[in-house]
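The structure is given below, and queries will be raised subsequently.
The other protein chains are all here in position, but one chain of the complex has been omitted.
Right after this comes subunit A.
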Amino acid sequence: MSTSFVLLGLLATGPRHGYELKRAHDDRLPRAKPLAFGQVYATLGRLERDGLVEKSGQDREGGPDRTSFAITEAGRTSLDEWLSAVETPAPFVTSTLFSKVMVSLLASGVDRARAYLTAQRSAHADRLRELTATKTAADSPFGDVVAADFAIAHLDADLRWLQTTLQRVADMDREKRP
């Protein structure tokens, strides 16, 4: 679960309490789903149980007590291992997009697949345009730009795959004709 490691990564820069962690997470990973407070505390609880973080102090600034957490040596080792581990490249091919194209080719025929691909391509192109606008706006935060790059690269890969698939289908169709 990468949330644990993201929190460990944020703690690696210095001790923080739960609210600060949530804010840092939402600032640094603006395109990720915002963290719920409950999730922050539940994750910190698990990390503490496993000896990866420890309580490092309490403060009260005109509000309720707040407990700060710090990363432990074991936490740094665990974070380091996670950062060194290469992700399995497999999950991309399990995407809904892939399933839909395969199923429409199998079950509904080329015309249906083409209609779906046309609509999908248009939606992808619109999203690419939005992301590009976000990225090129003069005041875009660095986190937004990097997140837009990530999304653009993946959408572009989808688009190229859609195009190649169509090309293959068209070639196959041509060969079948007398």
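General observations
Operating definition for what follows: contacts are C-beta pairs under 8 Å (C-beta built on N, C-alpha and C of every residue); 3 or more make two chains touch, one makes a residue touch a chain; residues count from 1.
Methods note: contacts and distances are computed from a predicted model.
One chain of this complex is left out of the view, and of "ABC transporter ATP-binding protein", "ABC transmembrane type-1 domain-containing protein", "Nitric oxide reductase NorQ protein" or "histidine kinase", the protein name its UniProt record gives is "ABC transporter ATP-binding protein". Within the full complex, the residue among A:74, A:97 or A:152 touching the omitted chain is A:152. Where subunit A meets the missing chain, the touching residues are 110-111, 114, 117-118, 121-122, 124-125, 128-129, 131-132, 136, 152, 155-156, 159-160, 162-163, 166-167, 169-170, 173.
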